[in-house]
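Right, one structure below, let's go through it.
Every protein chain of the complex appears in place save one, which is left out.
Note that the chains are named A and B in the order they appear, and that numbering of residues resets to 1 at the start of each chain.
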Amino acid sequence: MPNPQLNAKGELTHLLAIDGLPREVLTHILDTAASFLGLADREVKKVPLLRGKSVFNLFFENSTRTRTTFEIAAKRLSADVINLDITRSSTAKGETLLDTIDNLCAMHADMFVVRHAASGAPYLIAEHLRRMGHDDIHVVNAGDGRHAHPTQGLLDMYTIRHFKRNFESLTVAIIGDILHSRVARSDICALTTLGAKEVRAIGPETLLPANLASMGVKVYHDMEKGLRDCDVIIMLRLQNERMNGALLPSASEYFRHYGLTPGKLALAKPEAIVMHPGPMNRGVEIDSAVADGAQAVILDQVAFGIAVRMAVMSILNGKK
Amino acid sequence: MPNPQLNAKGELTHLLAIDGLPREVLTHILDTAASFLGLADREVKKVPLLRGKSVFNLFFENSTRTRTTFEIAAKRLSADVINLDITRSSTAKGETLLDTIDNLCAMHADMFVVRHAASGAPYLIAEHLRRMGHDDIHVVNAGDGRHAHPTQGLLDMYTIRHFKRNFESLTVAIIGDILHSRVARSDICALTTLGAKEVRAIGPETLLPANLASMGVKVYHDMEKGLRDCDVIIMLRLQNERMNGALLPSASEYFRHYGLTPGKLALAKPEAIVMHPGPMNRGVEIDSAVADGAQAVILDQVAFGIAVRMAVMSILNGKK
Partner (left out) sequence: MPNPQLNAKGELTHLLAIDGLPREVLTHILDTAASFLGLADREVKKVPLLRGKSVFNLFFENSTRTRTTFEIAAKRLSADVINLDITRSSTAKGETLLDTIDNLCAMHADMFVVRHAASGAPYLIAEHLRRMGHDDIHVVNAGDGRHAHPTQGLLDMYTIRHFKRNFESLTVAIIGDILHSRVARSDICALTTLGAKEVRAIGPETLLPANLASMGVKVYHDMEKGLRDCDVIIMLRLQNERMNGALLPSASEYFRHYGLTPGKLALAKPEAIVMHPGPMNRGVEIDSAVADGAQAVILDQVAFGIAVRMAVMSILNGKK
């Protein structure tokens, strides 16, 4: 089966997941993002690349933070942005998801940014667009269920490349609730494609999926061992709903074992960088001294995230 | 009493209902809409006709879908759009509707797009503007109670004209809950003004108003008879709240009698078109085979709806 994200010429037409995207496509996105980075220092932080285009934020699951990053990215490309509060919209009146999509297509949408609690929902939309012949309407997955969050994966790659130059020599540790994390899945996939030397997963057994080894990931349950000689540390957010005793004894117990403290961080390479997709739970998965410390690049990730999203939107619209 | 929608020169100054608008005004709106239709295929889908104008979406009743169509139309005209979530605003703090309007006028609003559960609310606002001397501020009724939904009526006329050219030879059937439908009321009025040969209403007795005959509409309770020789079929949405046994036995019983199936559709003329204002209840008032079939023009209606709303906004602002 051909990758539904690429058109017949091999060009990116939807961004649904990192899986199956060739290294050149990822690199092209990162290079394009680099070209947008300087924009933030200009007097007018806008380019007219998407002027007159209609970008719809379809957030079936609430996420003000992620929606805001896409809204800013689209506005800096001069697009018109329409935020749809889906929980209050026609789907609540019994209209099907695809009827809603058909309607927005008829209004001449150019792009859908989709966040959905169900894994695969953006694929369903992309496949429907293909079937309806809407080759000029593009889908960006802004997080679907436990499956993927590809722009987060890409901005993480941008951050690593920015600080570490190339991937071949890097040991990267991803720490925490990997089982429920679409970020972890996207990161592992991107790191593998970009040729990282070693990818490690560190966490309690209950929060690690069974198939990590088959993905080429080394599994650790012990921070002391897992962090040794790491170049990059990616902390994951511990969802509040995991902290009520079902999978974990308690937040403080979790912090004692897997929270990143200055002491544990010292086990990694001295120049290791610390990343986090946000929002952080200080004192749960990360100590404030680390979050605000010299090795943290967490706010750089946010800044790069805008540039990466601008790059994705431009490329999908054939503008870069 | 003069029509409150027209100024002293007979120009459209508010769009409150189809009732009382001369045929030339309706035709002018449809012709203007036609001029906007090509815009959707252009690289930049915008015109600067309303640049610097402030359009306020005042939705006292929630309708993401309708609000979105007006927001898109206004943005493609380059207006600034401000969405007011009225249920959370000052009216909830005890301010009267007209105090809210006075405030927005003082902020130099140019247009109010009003959706309200109470029939007549947009008239109240238009009358207040006249009394306060705000001749340059315009009201568009985006649906008031059971009364009117004139832009839906206009886009329906645009759709019929697009596919059937002229109205004089047409038999149009409107099917379903006409009693509670502002769309039906606007459609009947527009079809009469534009000279349709015959307008039919089909539905159970409990869902048809008593005054249809006086409006020149032929009443049918039987789909088989009502659909015969129709050129245009307008299905209405069955509101969920009607399906709980008060006025109707059940949704499936309704579908059996009044749901549009391929079998029933075959009774109309072979080239008849099927319309629906959306959102559809598939399997309640319309069968999926019809909704997605070759005779359905439901998504065309949506596309024309943007052009019609752009036309209305431009004309009200004296731009066409």
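The working rule: a residue touches a chain if its C-beta (ideal position, glycine included) is under 8 Å from a C-beta of that chain, and two chains touch if they have at least 3 such contacts.
Here the structure is a predicted model, which means the values were calculated and not measured.
When the missing chain is restored to the complex, the residue among A:Arg228, A:Arg282 or A:Lys319 that touches it is A:Arg282. If you put the missing chain back, the residues of subunit B touching it would be 51-54, 80, 82, 84-86, 88-90, 93-96, 99-100, 102-108.
Contact between subunit A and the absent chain runs through residues 40, 42-46, 62, 64-65, 68-69, 71-72, 75-76, 240, 278-282, 299-300, 302-303, 305-306.
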